[in-house]
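In what follows, a single structure is set out as structure tokens and then discussed.
One protein chain omitted, others in place.
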Amino acid sequence: MHDFVQSALLPGLSEGAIYGLIAVAFAVLFTTTGVINFAHGQMVMLMPMTILVAVGAGLPVWIAYVLALVVMIGVGLLQEWAAVRPFMQSGHSASWILSTLGVSVVLAELLAIPYAGESKNFTHGISAERIEVFGFTTSPANVATAIALLAVSAALMFFYRKTKPGLEIRAMAEDVDGAEAIGISRARASQTAMTLSILVAAVTGILVASTQLVTPSLGLTYTFYGFVATAMGGMGSVAGALVGGLVVGVVSQSAAVYFDGLFVNLVVFGLLLVVYVVRPHGLFGRATVREV
Amino acid sequence: MAFELPEFTRRWRPAYEAARSTAASGYASLPQPVRNVAASPLAQSVLLLVVGLLFLISSGPSSYNGYVLQLIAVYLVATLGLNITTGYAGALSLGQGAAFAIGAYVTGVLAGAHGWPMWAALPVSLIGGMVVGAAIGLPAGRLGIIGLAMVSLGMVLVVNDMIVQFRTVTGGNDGIAGIDPLNGFGSTVVQSEWFVPTAILLVAAAAYWLHARYRLSGFGRATAAVRDEPIGASALAIRGYLTKVSAFAVGSGLGALSGGLFAYLSAYIAPDAFSPNLSILFLVMVILGGAGSRLGPVVGTVILVLVPLQLDEYPHVNVIVYGLLLILLMRLRPKGILSRTSAPAPHGVDEIATATEYTAPARTVGSLVLEISDLRKSFGGVHALGGVSLQLRTGEVLGLIGPNGSGKTTLLNVMCGHYTPSDGRIELRGTEIGGHSPASIAAHGLARTFQTPKTFDGMSVEEHLALALDRHDGDPTRIQACRSGALRLLELGGLDPRDTHVRTREGGTLSHGQLRFLEIATALASGPSVLLLDEPAAGLSATEIDGLEAVVSDVAAAGVATIIVEHHLDMVSRLVDRIVVLDLGKVLWEGPPDKLHDDDAVRAAYMGVS
Partner (left out) sequence: MTIDLVVENLSVHYGGVRAVSDLSVTVHAGTCTALLGANGAGKTSALRGIGGLTKASGRVTLAGERLDHLPASGRAGAGLGHVLEGRHVFPGLTVAENIEVARRRARHELKADPLELLPELRPHLDRPAGGLSGGQQQMLAIARAVAGGPQAVMLDEPTNGLSPKLVNRTIDIIADLRDAGFAVLLVEQRLEVAQALEADVLVLRHGATKHRGFGTDADLPDLLHSMYLS
């Protein structure tokens, strides 16, 4: 039992928190714009990669962080303008799936230029040294992922319920025409949602880099895992994203421990199929009645 | 706020549009036999083959140009396959790269490691791809576009892992070398350098033929109909499920076949050649040429193999260009990825256009054809139908009226199979149909039109009629009357089926009024026993309504039983034999039209409100 907790459960929860963060970011963007950003996983990679490039060019770490944040938001808003806003709540899913995929491809290729797709060690994040907690070995970085997930979710809840911009994007999410008719601009709502989503991606990126090697080509894989978490928890539900992420994390970590590492994707894929067969709208989602 | 092309292109727009429509109408003006030949899959594929061979002969099979030609042909097969899945069936699949990889490895292992000849290895790849495709296609119906995209993405990631994992079979990261065409099982390598290139061109031409033939077949039409408007398709007795599974199977099969050809072309395969980027490349090829069209994949593949080759010297630029191109294409096509998706279907229209005039005898009411007994339907706590009983006989025209929220549309939807009854029975021609699927009920002879016409935007007028004619049965007199009626309705709507310019117009270019007439004509063309018209007169002029009334009356005389749901009381009173008034989910009153205004309850419930 101790082995299971040590080698599968704890690391799984820590990894799962990362997938949960990706799923939360999906939920933020999806509820307002109806778009799932296929390039999100790549954006997660962009944060630590930019820091590495900046530090490699000689900049002090804290400036590298600021620069990376600016780049993230800049790229995010550009992406929002080019690949998200034109298809906002349009009902043509194929269009935004393909355009955000296009962004993912471009970003992945750009990130491959500085380091030719090799994995890099990231030493500028949260410490990865071993510490003992309640008889189990873990690291500050691992603990930070769980804390980050809870903190981000709480911050989002506060934002949505207690601030005017949060109220506005909730309104836009419920009824686009109604929101526009009272002066809430689509562009502003979409940009706000995207910025929030990018900020979550930035946090996620630092956590990923602190807990494992940075592999820039894994962008789509992270997108996929985040989506499986979303499918489990229900589209657009922050609580669902949390639960879904943790489940995916534990399942994938268990697969890595008890089977060969190369079977992990297969197991997670299988998990997605199971979700679709058993409960297509996720744990917290709602089935809709078809209109004719 | 759609993306707008830069100012300077606007000057060329009119010229471009003029050129395009001249070409289109020039094509439409050619005599039918010439158009038939030009559009024939056999002619087109033979033409492609001949062009390819000429090119091959002039540049030489082992030259650089020869290699490029073969690469185009190889990728074309995969693009054709993806066009069937994503273009014809409208199912966005990110997994064509995975099918390609599977096919490459199956052929690589069989031919490279186990000495199979080409004519044995390639078919196994094809079948392997089809099996995988069918497996993805089976749950595809439940998944929705996003789910399907993610599942196919997952497939790509998994296939990559599996290739590396089973390294004893696949050679892992080292790959498989020495994939050469053999003279027989475990035999010597074929000496001629023409063998592989010619084989590739032949297979590509055959794949083109299959792909074009698929679209022109009744099954292909059904596939396109389900893509454009699944509810309208089910109203024409088309079952969507099989069309989607088939599209996946064939599409992935061709993808795998393409991978097998690639294995022979490069004689060596390794996992890093097969990444999600390959799936995206195939998607861009399909979309660039116009997803859903027949020639589109050829255009897309040629452009996307030739152009980036110029950029080959700069690593990474290729892929960045694909990505940017994909974003740009989506911005330029805000209505989705399909384009020029209609296909010819002349035979159907010919039958309608030559329909002989039907002289209607006097109208008589015959035997019971539809019986509804105590039908109830609840949604959660809402009782939409609280026990409706209704009888309809052949040759009868029944008007169904009632205020908003009375349950008229719910009743129609339950009759047609979109909702399952909570209680009660519906019998059509003696068979219980309550709870059956819409397609199955339509197949029993029930045709329906909708408040908003459920026609097919990407299909031509002649294809609509062909869809209806693909399935028909029953009494010849009734069918003759229906066809004649359909012809008159088309003419009323300004859609003369004898005019080739009209026949080939896509549903998406027609006006609302024209679509309404097209929808009713299509419903009639299938020769139904029972016709349900849902607010057919909305938005029509007085002359158009008169024409519609005459047609309904005539086909009723031939035995078609009709229910019309309408607000337009004048039309209803002139045409129907009987009126049923619904209110709050129950039958409030039933009787002949001239007695309608006498009843106090009806006046209060229905006409008091506007």
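Letters A and B mark the chains as written, and numbering starts fresh at 1 in each.
By our rule, a residue touches a chain if its C-beta (ideal position, glycine included) is under 8 Å from a C-beta of that chain, and two chains touch if they have at least 3 such contacts.
Bear in mind that the values here come from a model prediction, so they are computed numbers and not experimental data.
Undergrad: Can you tell me which of A:56, A:178 or A:261 touches the chain that was removed from the display?
TA: Going through A:56, A:178 or A:261 one by one, A:178 is the residue touching the chain not shown.
Undergrad: Quick one: say which of A:92, A:120, A:170 or A:281 touches the chain that got left out.
TA: A:170
Undergrad: Looking at B:114, B:142 or B:512, which residue reaches the missing chain?
TA: In the full complex, the listed residue that touches the missing chain is B:512.
Undergrad: Provide the residue numbers of chain A that touch the chain removed from this figure.
TA: 164, 167-168, 170-171, 174-175, 177-186, 188
The definition used in the following text is that only the chains that are shown with their structure count from here on.
Undergrad: So the centre of each chain is just the mean of its C-alpha atoms; given that, what is the distance between chain A and chain B in Å?
TA: The answer is 36 Å.
Undergrad: For chain B, which residues count as touching chain A in their complex?
TA: 1-3, 92, 94, 139, 142-143, 145-147, 149-151, 153-155, 157-158, 161-162, 164-165, 231, 276-277, 280, 283, 287, 316, 319-320, 322-327, 329-331, 333-337, 379, 409, 413, 418, 450
Undergrad: How about chain A: which of its residues touch chain B in the complex?
TA: 36, 82-83, 85-87, 90, 92-99, 101-106, 108-110, 112-113, 186-187, 220-221, 223-224, 227-228, 231, 260, 262-266, 268-269, 272-273, 276-277, 280, 289-290, 292
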